[in-house]
Structures are given as structure tokens and as C-alpha cells.
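All protein chains but one are shown at their positions in the complex.
Chain naming follows the written order as A and B, and within any one chain the residues start at number 1.
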Amino acid sequence: MIALTLILLLSPLIGTLLLLFFQNSSKNLTILISNISILVAFLLSLFLLYLFYSSNSSSISANFLTFADTKLFSLHFGIYIDSLSLIMSSVVTSVSLLVHYYSISYMKHDKSFNRFFVYTNFFTFSMLLIVFANNFLQLFIGWELVGLSSYLLIGFWIKKESAIKANYKAFLVNRVGDIGLLLGLCLILLSYNTTDYNQIFQIKNSINLDSVSIFGFTFNALSAICLLLFIGAMAKSAQVPLQFWLPDSMEGPTPISALIHAATMVTAGIYMVARLSPLYELTDGVLVFILYVGSITAFFLGLVALVQNDIKRIIAYSTISQLGYMTAALGASLYSLAMFHLITHAFFKALLFLCAGSIIIKCHHEQDIRKIGGLRKYMPITYLAFMYASLSLIGFPITSGFYSKESIIDAIGYFGHTIPYLMLLLSIFTTTLYTSKIFFKVFFGESTLPKEEQNDNPKNENDRQMLLPLFILTAPSVFLGLFIYDPLMIGILFQNSLAANELTIAFYNDYVINSFKFFLHSFTSINFLILLIGLIFSYLYYYKKAFNINVPQFIRSTLTKEYGFESLSSYFIPKIQNIFTKYLWRKIDISTIDNGLINNTSSLFSNLSSKMKKLQTGFIYHYSLIIISALIFLLILVRITY
Amino acid sequence: MFDYPILSILIWLPILVGLILVSSNDIGKSLSTTITLLTTLIILFISIKLFQSYDYSEGNLQFVERFVWISGLNIFYYLAVDGISVSLVLLTSFINFLIAIYASSEDYDNKSSYLGYFLILEGLLMGTFSAFDSILFYIFFESLLIPLFLIIGIWGGENRKYATIKFFLYTFFGSVLMLISIIYLANLADSFAIEDFYYLTLSFEEEVLLLLAFLIGFGIKIPMWPVHTWLPDAHVEAPTSGSVILASVLLKVGGYGMIRFLLPITTEAGIYLSDYMIYLSLIAIIYISFVAFAQEDMKKLIAYSSVAHMGFVTMGIFLVFNLMGNNPTAAAIGLEGAMVQMISHGLISAALFFCIGIMYKHSHSRLIKDNFGVAQFMPIFSFMMVFFLMANSGLPGTSGFVGEFLVITSSLGSSFLFGFLAALSLILSASYSLKLGKNVLFGDNQKNSQGYLECKSNEKIVLGTLVIFVLYLGISPDLLFNLLDKSVSDIISSISLGKA
Partner (left out) sequence: MIPISYYLILSTIIFTLSIAGIFLNRKNILVLLMSLELMFLSVNFNLITLGNYLGDLTGQVFVFFVLTVVAAESAIGLALLIVLFRNKKTIDVDDLSELKG
């Protein structure tokens, strides 16, 4: 199994290298190489999943490459095979495969077609590095490489000014979180001389007894490390306050918005906390912190989506909000529920983005939903796919999204976390609103397509490569939840990878009972009530335009400005940075050191010498005067001493 | 083992060929380029052989050559290498080989003298890294200034006279302080060999003064803040290859000197003053990154970036003092981190200066605002430059990460504040490196008024080889660690010896 996993991991890497060297070749070769490398990875994921469950083996951790092996420390690259990593890798590779296939059509007119697939293959490889990491160093390496791929892909269209600004911002914000992750990693290496997951898991109780001194305050070592690692997750998974890079990352091509900024990269933080759940379970304060960060993100960023008009930005804010759900679940020690929502969200969010891409292509790169309309007739497949994905997103009963989201909300309420419960509950309303906003505005109403394209012949919707993934993704978006709900809740699915299984099992046995009963029960729950109110409201408001709401101006402007994060990051921080650094440079480096010390010293010398120079007057009698008077002086001196 | 004196060949062969080239009367560009290429290739082979026959497990000095030189003053011609020297010798020969390959892209008058000076410089650098007699070390250390002075002064930019004289006098001032200390120590130890200094017992005041003298002497070379201001001017005015050798190798001479002289000799004073010196290094890392961000000249930006990266080196070295007593493992990690950072920074800054040189060739301007939209016309070059900019900001998977990671780990052993401040370089170095990439490589350039053209094959070879090595050292720095491990532990034990 280890060998197969290794092939799985390296297959996208080989794809990247091949694509890199054959960059100037034909498109067909690129398509072939890129899709096959991901296909291999995907098939191996499924096969390994089957092997793992059928052979009932426990988790395996093996090293395959030595990073450094010295007397002081021993660092390796390795793979960690267990249910969590295999399931995650299946999700990653499946979404990646579909996105690759989709991009064949989406990017077909782009000049840098080959370069796109180099980057996406490299991204898949880096993501798999994180998924299969068996030590903290490899986690960090994969983490940064994923950030690099994101940087390269957001700024894929290098001539686009906004894209270049966006990828710079995204990379730097991710780096802020990486400081926390790096400090956590270094603290682990320094104090315990190992970065291996299994070794740290074994000594986790003694770590909990250690303390570390930070800025003069002593903290519990385990809490400090877990908090630092979570700061990295906050940046990568776009939690408040490090979330403002994600909406701008929509500057990249839509397929990679689907792959990276919805399904996989941003979920790396969630995956990390889930993987390290044995550690997080022993901390107290950190989990509460995570819970509140998640709920606040879920609620407040969902509100921002209501005032957006760009289709991709709305879905981006929706992603941030859903990541908040996952984070809140992690904070409530419901790791398997968080992973469940991660899986279902990957599918339906990717589907949403791919539909958005299909719409964008059809409307000639128009992304403003106020300027599109009436596409139901001309894009039936996209319409249906979007509808199913939206139903899953808002949590309509029977869909996957329903099972994962409602379980989280109900479980958090069940375990007594009132405020997060209320925030997540209210978010159902906002989610319903903004999702239906897109739905009604884009698919209904007046069509804005030029007359010659108003053709409801389904063959004219879009290429086969764009539509097939939409077909394929609809199935897991709608039905996956139903199938894996029971095994997941009672712990068969994730087995021993995640800690605090007993909480989920208790919730399941007490509240849920089984998936069918949960489905029936949902119709009488307050969640469904809110959902219905939201649907009716948006139907009347967005579709029928039955009434007008006058939102107070200050609320509208606060939301439009994304609580000030936008102006902070795009205006204030760059401006202050420019002024501050220029000031430092001119005042200290140039004035004080360079001019003050160095140039002044040298001009001191030249001044001194020009003054001394005046002694050499060039007149003979001055010189002879000095000679003679020196002689007389010496004679007198000799006379005196003797 | 070898029967021929490998170290002396490494030193004198390039000096000889260089002198011939310099004193010849301009024998033509292609001939001199070929001669330089051959010589540097031979030196590279010899240094690889040195590396291969160096015995890792036995960390003592190897390939010793010791002859009486000036018997009246007890000065010996004493050459030897240990792990640290071998890695720096390899770096020197490799970078010089790349310079020789790149030389066919450069177009200067009197090219044979130009290349001759580089060969002389290479030989002198080999001497600096293998000298174990302090006067011999000092002679090589000082004479480094002469070829570089000439390279910048003759083939440099418009303001070259100011820059080169500033560079020369500044560095020379520090070295004079170093000479005084060496003579003082030699008087006490009755011998000029460096290892004899390690066994001296010195009073605390003596140690403090010696520390300050060596600190200023080597600190100017590294360069440390605040004595770094010669570096931006020197880089801006120097020709491309001059900048490359200055940034990659000459700065490391300062670090090497610190490891050889400062660490083992002035231990007590070092432990006492280590906090201040770490603060200086942190100022270099953080403050200089801010200054680098404000630059409008590409070469100055990378020059300040060099100062910031060398801040990690000095931090690693001074952390050894800080952690000697309570956490020797962390001290060793810090020193290894400093060494790896030296090698890695040598490769990365060389690459970046080559990149800037290639762009300058077309646009004839080093200002950022005059260079934009390069990626449209030079895609392969831009790909490699983005790689190097990412390596500069410490991306894991490149060698730039390893050194910083180890130094941060070791600094956490001293105080969380140190580790946190050092880790800030993650954002800061990314901010200025990517700012450079953003403004220069990306963006729209319709007219191509700068005349950008994809780089030639010799430039591709130069950059490509550097990509391969930076990647290799980033994925498996084990190669380097094997070399350094024993030497680092030997140094740590000789420090405790000096302490005891």
C-alpha cells in the first residue's frame, strides 16, 4: 500500500515536470498528460480506499525521502495512510480531475494554455503533500507550496493589473498565518526534537504538562502550539481577520477558483486541525477560540455576500462563510462533522463555481449578475446543476449539504454552545438569500444575450468538456450525504483518525437516530422554517420584485466595504508601508548613517587636510623661516637639557 | 589521499592565470573567455574532488599544508580545510564557473584584464577559506579588496569612483582593527596559528575589546547594520559579475571569519554581549527589509535584501553565545542554520544579480519604473526569476527556507520574542521580493521599448544550474548537513574549551 500511495503522490509531480518540459508542444499532449496524471491519482485513491477498508488495517506512517539526518534532528518526507488522508485525497483528486477536464474547454482560447496545466498539476501535488504528510515539516512545506500555486494561478493573466495586485495580497496574507504555523513547527522541533505526527501523538500528554514562555507570559505548551498552528489555518482557510484575500483571489480563472479557493486549498486548514485533533482535544481555550472565530466568520461574511453583484465574489463570500461552519464544528470538537461538511462542500461549491464559469463563458466574460438574465432557456444543464448545488448549499432536506450543515448546527446547539448556534442558525437565512439572488437574477428575467445567440438548442450551451463535469458533480452534491451519513456518524468512516468520536456518537444516538429520521425531523425544525422564510422572501424580492427594502445606508456601506477590510488592505496598508519605509530609508539609512557618519567623516578628513594644506604656502622664505627657527629651537633645547 | 598540494593549486593556479591575463595586452574577447572558462572548470573539478575525498566522520582539519614562511616572526604558510571551509570553497568555485559562463554575455573593453581580475579574486578567495595562520588569513582577506576595487573602479557605473573608494576604505578600516587584534593575540600565544588562539585564557576586558574589534572588522564585511552602507553603493556601481561575486562569496568571508575568530576566542564577552548583538541582527532582518521595500533601484533592493539575509547568519552565530550554557543542541542548530543560510544565500543572490544584469542589458536602466512587462517577452527567464524571488523569500522546497527555519528554531530556545521577530522576515522578505517581481515581470508592456529578448543559452545554463542546486538543497539539504555536522560540533566543543 505504501508503494501505491507513493505513486499516487508523485503522479501529479511527474505530470508537472513532463508538462514543464513539453511546454511548447501541442495542446493535445498537454491535455493528455495533465488529465492522465490526475486520473491515475484519483483511481489510486479509490483503490487504496477500498484496500484500506477491506483489509481493516490501522494507520500506516512511512518515510520515503530524507530531508536531513543529523545528530541533532532527523527530518523526512513521508506518507501517512489512514481513512482521513485517503478520503481527503479522494475528494481532492476527484475535484481536481473534473476541473482539469473542465478547463480543457474553459481555457481553450488562452495563449498560455500549457502553462495553466503545469500550475494546476503542481497544485494537486502540493495539496497531496499536505494530505499525506506524516510530520509537521512536510505539512509546512506543502502548505507553502500550495500558497505558491495559488499565487501563480491567481496572477495567471499577468497583464491584468487587478490580478497582479490580488495575488500579491493573497500571498502576503497567507504568509501572516504562516508565521504562526512556522513558529508552532519550530517550537515542536526545538522542545521535542521530532516533527513526526505519531511521535508527538504519543507524548501529547506530557506536552500538555509543559509550559512555554511567550512575551513574558507562561502558557501551556500544547495550547500555545495548537494556537500557533491554528493561526496558520486562519489565513489559509480564510477566517476572520485574515479572510480578505479570498474575494480578490477571484481574479484568477474560474476553474481554479473552483479547485483551489473552494474545494481544496482553503480546506487545508480544516484538514490540519482535524488531522491534529488528538492534540486539539487536550486544549481548552483554543477550541473555544476556534468555535467563536468560525461562527463569527460564518455569520458576518455571509452578510457581506448580500450586497455583492459579481457572481464569483458572492460565491467566494459564501465559501468563507461555509468555512466558518467547518471551523465552528472543529471548535466544538465535532471533527468528523467538520470533515463531512468539507467533503460535501467541496463537491457542491466546485459545482457552483463551474456553473458560474459556464455562465461567464456564455455571456462573454460578463460577471455582473445585474447584467445577465434569462439564461434558463439557453443553458438548461447549467440551470439544473446550479439549482441542485444551491439546494445543497442552503441545506434543503435530503441533499448532502443538508446532512452536513444541519448536523453541525444542530450538534452545536445540542452541546449547548448557544451564541455560535444562533449565529449559524441565522446564517441559514443569509445563505438562502444570496444563493437565490444569483439563481433568480441569472436564470430568470430578461435575457441579455445578443439576438443571434438566443438559441435554445441545447447543443449550443457549451462544450462537452464543460458540461460533463457539471453532470458528474451533481450526484455527490445531492446524494453523497445520504449514503455516508450513517457510517460517518457512528465512526466507521473515519475510524480512529479523529478524536472525540464519542461526542458525535452521542449526538447521533440521542438526537439523530438515523439518517431517515433526521430527514423527517428536519421538516419540523426551526432550521427548515428559516430556510422556507428565506426562500419565500427571496422569491418575492428578487424574482417578483414585489417590494423594496430600504436598507439603512450605513449598513449597506459597511457591508459593501467588507467591514473596512477592503480599504485597509488595498489602501491603508500599502500607503502606510510606502510612507513608512521611505521615511526609514531616507531618515536613518541615508541621513544618519550614510551622510551623518560616513560622508561626514570623509569630509572631515578632507576639511582637515585642506586646512593643513595652507601651511605649504610655496614661499621659500616661509619654509626657511621654519627651518631656521626649528634649528634655533633645537639648539636651545639641547642647551637646556645639558 | 593526494600527493600533490591540492589547496595550494586551488589558490595559485587561478592567480597565475589571472596575472597572465591581466598583464597581457588584450588578447581578445573570445580567447580570454575560453581561457577563463577552462580555468574555472579545472578549479571546479579539483574542488569537487576535494569535497569527495573529504572525510565527513572525522571532523579534524584535513589536507594540511604547513611550511615555514617567515621564521623570524613565527609565521607559517599553513593551509587546511574543515567542513565549513570545504562548503565555502565549493561555493566559490561554482559561482566563478557560472561567472565564466556568463562572461560571454558581457561586453566590456579590455575583457582579458576584466576576467583576469576575477580569476585572481577566485584564487584569493580560496586562500581566505583555507588559511589557518592568522597573518596568512589577513593577507588573503585584505588582498580581496584589490581586484574588486579595480573591477568596480574600471568597469563600473557612473558613480563608480565614489562607490569603490568608499568600499575600499570602509572595509579596510575594519580590517586594521582586526590586524591589531591578531597581533595582540599572537603576542600572547607566541604563534600566529589560529588554533593556538583558542587555548588562550584572556581577561574579561581583553575579551570585550577583542570582541568589539573583530565584530567591527567582520561586521563591516558581512555587512551588519549599521556598518552596511557601503554595500548598496558598491552593488549599484559594480558590473553584473562583480555584484555576483561580491554578494555570493565576499560577504561570506565575513561570516566565515566570525565563526573562526569570534566564536572560539572571545567566548565570555560574547556570552555577556550576545543579547545586544542579536538585537543588531534583528534590526538587520526587520528594519533593512523595510528599507529594501522602499527602493526604486533593482540592484539596491537586492543589495539590502542581502543585508537582511546575512542578518540571519549573524543571528545564528550570536545565538551560539546566547545558548551555550543552557541549550547546546539549540546552539548547534543555530550555527548549522547560519552556515546553510550562507551557502543558500550565495546561490540565490548570485541568481538574482544575474537576472538583473540580463534585464539591464536590454533596458539599460536599473530603476524599477523603467523595467516592466518582462514576462511577456522573456517567459523562461521570468519563470526562473519568479523561482528565485520565491527562494529569496524563504519558500520551503528551496534552499532559502532551510537556513531560516533552523535559525528560527534555535532562536526560540532563547526567547519567543527573538523567534517571532525573526519569523516576521517571512512576510517582509516576501513583500519586497514579490514587489520586485510584480513591478518588473508582470504588467502590460505593449511597445517593448526596452527591447526585451529571451535570454541566450549561456544565460539559461547559468540560471538553470542555479535553479537545480537551489531546489536540490531545498529538498534534501542532507548533502550539506553531512559536511557541516562534525565541524559544527567541533567548533561548539572548542568554544566550551575556550570557556573553560
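We adopt the following convention: a residue touches a chain if its C-beta (ideal position, glycine included) is under 8 Å from a C-beta of that chain, and two chains touch if they have at least 3 such contacts.
Since we're looking at a predicted model, the values are computed, not measured.
Visitor: Name every displayed chain that the left-out chain is in contact with.
Guide: Looking at the complete complex, the unshown chain comes into contact with A.
Visitor: Write down which of A:111, A:364, A:614 or A:639 is the residue touching the left-out chain.
Guide: Checking the options A:111, A:364, A:614 or A:639, the one contacting the hidden chain is A:614.
Visitor: By the contact criterion defined above, which parts of chain A meet the unshown chain? Give residue numbers in ascending order.
Guide: 613-621, 624-625, 628
To be clear about the criterion, only the chains that are shown with their structure count from here on.
Visitor: Touching residues of chain A toward chain B in the complex: what are they?
Guide: For chain A paired with chain B, touching residues are 65-73, 140-141, 144-145, 148, 152, 155, 158-159, 161, 164, 168, 171-172, 175-176, 178-179, 182-183, 186-187, 189-190, 193, 212-215, 577-578, 580-582, 584-585, 588-589, 593-594, 597-598, 602.
Visitor: Which chain B residues qualify as touching chain A in the complex?
Guide: Those residues of chain B that touch chain A are 166, 169-170, 226, 229-230, 287, 290-291, 293-295, 329-330, 332-333, 336, 373, 375-376, 386, 390, 395-397, 401-402, 405, 408-410, 412-413, 415-417, 419-420, 423-424, 426-427, 430-431, 434-435, 438, 441-444, 475-478, 481-482, 485, 489.
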